[in-house]
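Showing chain A:
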Amino acid sequence: MRYLYFPGCSLKGTGRAYEESLLAVFGALGVELQEIDDWNCCGATAYMSVDETKSYALAGRNLALAEREDLDVIAPCSACYLVLNKTQKGLAEHPELHRKVVKALKAGGLDYKGTVRVRHPLDVLVNDVGLDKIAALIKNPMKGHRFATYYGCQIVRPYATFDDQDDPMTMEKLLKAAGAECVSYPLKTRCCGGSLTGTLPEVGLRLAYILIKEAKKRGAEAIVTVCPLCQFNLDGTQGQIAKKYERVDLPIVYFTQILGLAMGISASELGLTRGIIPAQAVLAGR
Partner candidate 1 sequence: MNKNSESVPSGKGESLPSRHGGPMPAEPKIVAFFCNWCTYTAADLAGVSRLKYAPNVRVIRVMCSGRVDPQFVLDAFARGADGVLLGGCHPGDCHYAEGNYKTLRRMRMLARMLKDMGIHDGRFRLEWISGAEGDKVKAVVNDMTAKVRALGPLNMPDRFKEWDKEMVHAR
Partner candidate 2 sequence: MEHPQEKNGRPRIGFYICHCGSNIASMIDVAEVQQYIAALPGVKVSRDYKYMCSDPGQEMIAQDIREHKLERLVVAACSPNLHEETFRKAAVKGGLNAFYFQMVNIREHAAWVHTDRRSATEKTKDLARAAVYRVHFHKALEKRQVPVSPEVLVVGGGIAGIHAALTLANAGKKVTLVEREATIGGHMAMFDKTFPTLDCAACILTPKMSAVKSHPNITLWTYSEVVQVEGYVGNYKVTVKRKPRYIKEDLCVGCMECIDACVFKEPKFSDKFNQGLGKRKPIYIDFPQATPKVVLIDPQTCIQFKTGKCKKTCVESCDREAIDFAQKEEMRELQVGAIVLATGFKTFDAKREPHYGYGRYPGVFTALEIERLVNASGPTAGEVVGRDGKHPRAVGIIHCVGSRDEKTNKWCSRVCCMYSLKLAHLIQEHSGAEVYNFYIDMRAPGKAYEEFYDKLLAEGVHFVRGRVAEVTDWAMTPEEEGRLVLRVEDTLAGFVRRIPVDMVVLSTGLEPQADAQAVRRCFNIGCGSEGFFQERHPKLAPVNTFTDGIFIAGACQAPKDIPDTVAQAGAAAAEALVLIDSGHVELEPNTSYVVEEECSGCKSCVPLCPYTAISFDGEKKKAMINEVLCKGCGVCVAACPSGSIRQNLFDDDEIFSEIEGVMAK
């Protein structure tokens, strides 16, 4: 199994642990990831507010680069996953935009056809690799560990392709395969406010606080997430939350880190040392 890999800026920066754990887990599963040659920033949500056409062109360049190989693209970052998919759809639906973007890409020597499939690691793990194969590699099940699964916004919304929009369950399936328990967590798709924490701290903090507090109340020892921005936001703001509201101290980890632990990969290899809130509870018993 081989895929193209679009890490995005976050996985090279604050979300480094996501990349480390993702590569480790996929490597253990024998899935090859080939990084897209000279990819650029997808534009994320911010650039859409500046220039729609350029925003599509930015993502378009990545898609055009990906089309040179006949492989599906894996985009682990929620924002990248959404933007790349949104671009495919937007260009297919708006002929005028399509014309402009294709022409501009041509000027840069790039050819966009709109043929590539952009997928999320959750989708690939459950639907391509399969839970059976994953279960077979679980050496050190996460028995007795309870997590709150947190999907955030941009994975199942607005295009629910591999899971339900209101109540996604893919992560639960994976964590169950890893031997862990999942608490009922009705906030699993509620926005964490990550894109606002830097600009409107009072707003972002409250959203993050609500999410963490509720997960704790429901008996989770950590929040398991799929998004580098959510992880950064929920992990990095706990200091300020302690000042403004109360001490919460809940580790925020990536689902790939939990899978990796259960597969017997070391904590440092999985970037589990990179959390600002230490992940001791998660590491208990190993």
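Going forward, a residue touches a chain if its C-beta (ideal position, glycine included) is under 8 Å from a C-beta of that chain, and two chains touch if they have at least 3 such contacts; residues count from 1.
If you want to know what made the cut, all candidates are chains of the complex that A comes from, given by their letters.
Everything numeric in this text was worked out from a predicted model, so none of it was measured.
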Which one touches chain A in this complex, out of 1 or 2?
2
What does chain A use to touch candidate 2 in their complex?
164, 166-167, 186-187, 210, 214
